[in-house]
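Accompanying notes for the structure given below.
Presenting chain A:
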Amino acid sequence: MKSLKSALFGALLVVVAQAAQADEVVVYSARNEQLIKPLFDAYTKETGVQIKFVTDKEGPLMARLKAEGRNTPADIFMTVDAGNLWQAAREDLLKPVNSKVLAANIPEHLRDPGNEWFGLSVRARTVVYNRNKVKAGELGTYEDLANPKWKERLCLRTSKKVYNQSLIGMLMAEHGEPKAEQIVRGWVANLATDPFPDDTKAMEAVAAGLCDVTVVNTYYFGRLMEKKPNLPLAIFWPNQNLKDKTAGVHVNISGAGVTRHAKHEAAAIKLLEWLSSEKAQNLYADVNLEYPANPKVKADPVVTAWGSFKPNLINIAQAGALQAKAVMLMDRAGYK
Partner candidate 1 sequence: MIDAKKAPVPGAFFISKQVGSLGPVAVATLLALLTLIPVAVVASAMLHPDQTIWDHLWHHVLPELLVNTLWLALGVSIGVSVLGTGLAWLTAACEFPGRKFFSWALLLPLALPAYVTAFVWIGLLDFTGVLPTWLRESWGITQLPPIRSRGGVILVMILALYPYVYLTARAAFQGQGRRLLEAAQSLGISRRRAFFKIALPMARPGIVAGLSLALMETLADFGTVSVFNYNTFTTAIYQAWFSMFSLPAASQLATILICFVLALVTLEQLSRNGARYATSARGGGGARRIVLSGANALMATSAAGLVFLLAFVIPIGQLLAWTHNVMATDLDARYLDFAWHSLMLAGLGAVLVVSLALALAYAQRLRPTPAMQFSARLATIGYALPGAVLAVGFYIPVAGLDNLIIDAYRDSTGEEIGQILGGTLAVMLLAYCARFLAVGFGPVETGLARITRGMDEAAQVLGTTGLKRLFRVHLPMLRAPLLAATALAFVDIMKELPITLMTRPFGWDTLATRVFEMTSEGEWERAALPAVAICLVGLLPIFFLVKHSDART
Partner candidate 2 sequence: MLALDHVAQSYGSKPVLSDVSFVLSPGQIGCLLGPSGCGKTTALRLIAGFEKLSAGEIRIGAEIVSHPGHSLAPEQRRVGLVFQDYALFPHLSVEQNIAFGLSALPATDRRMRVAEMLDLVGLDHEATAYPHQLSGGQQQRVALARALAPRPRLLLLDEPFSNLDVELREKLSLEVRDILKQEAITALLVTHDQHEAFAMADVIGVMNKGVIQQWDTPYNLYHQPTNRFVADFVGQGVLLTGNVLNSRQVEIALGVLEGKVDGECSEEGGCVKCEKGCQVDVLIRPDDIIHDDSSLLMAEVERKAFRGSDFLYTLKLPGGGHVLAQVDSHHNHAIGERIGIRLGIDHVVAFRK
């Protein structure tokens, strides 16, 4: 009883946040704990630098950074999509980082043109289809899914997920808004059922025959197939014809940037550089079956088995810039 009391008392009284310490980095992360903690543990083991982090959704984390202003304890802001990084940069929550290491490790289209943030892993949003009902040859492009031949054969995840918003952002960047809207309307017209809350449910519907084809992030496919290897599902890489206007599979990133008021700027940059390095990249990407952002690093064997693809090279920042407009477009098109 006494120890309980003193524990309660201590917890209430001790102000957890302390004066800045030299050998630590503070991370605000929208990437899950189970995906980042192994990396941080490895980093601490290697360098002795302590990493403190909290996880939350991007919106609240940004609101928090903003409210804390110059006194924020956070040194790094980490997300699972480019749109939020773009927004953080726009709200002046991040600062440019001039690092040769990062410039060398991360390809240009996966980082902010102003070097305020960097992609650390790549998430490809591709087509998954039912092998029993569709031949790979029938598939082509994202745009093609608006073709009436897919009527009642398409399943989609909700438009509220940022992955779809950035996909539409890419289409808008490539085709312009009216054409993009036409494509989305085509998709909506082809839907076999209301949009699903997540990618896995959409794929399960395809496997069960409710629809024939859907668009998902590859790691969800990997996770599902690991659990149920017998599902009649296969990956198709769309938009691989390089002569097309929009060439390449839509990719998003999970990434990070150094905060505007970082107290441990140098240590934060070191951590980002380490995360982009060859030894950390596999750990970063493989734990979630994602693609490493550093092109010198090979993906997990499970991932490479899906075959190689050409990614869309539009700078990922554009998707962020167009995100709000993409949301409005989908609302207009009736994509829920």
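How these were chosen: all candidates are chains of the complex that A comes from, given by their letters.
The rule is short, and it goes like this: contacts are C-beta pairs under 8 Å (C-beta built on N, C-alpha and C of every residue); 3 or more make two chains touch, one makes a residue touch a chain; residues count from 1.
Remember, it's a predicted structure, so these values are computed and weren't measured experimentally.
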Inset, instruction - Check 1 or 2 against chain A and report the one that touches it in the complex. - result: 1
Inset, instruction - Show which residues of chain A lie in contact with candidate 1 when the two form their complex. - result: 8, 11-12, 15-20, 26, 32-35, 52-60, 63-64, 67-71, 73, 87, 158, 160, 162, 165, 193-201, 204-205, 207-208, 210, 220, 223, 263, 288, 323-324, 327-328, 331-332, 336
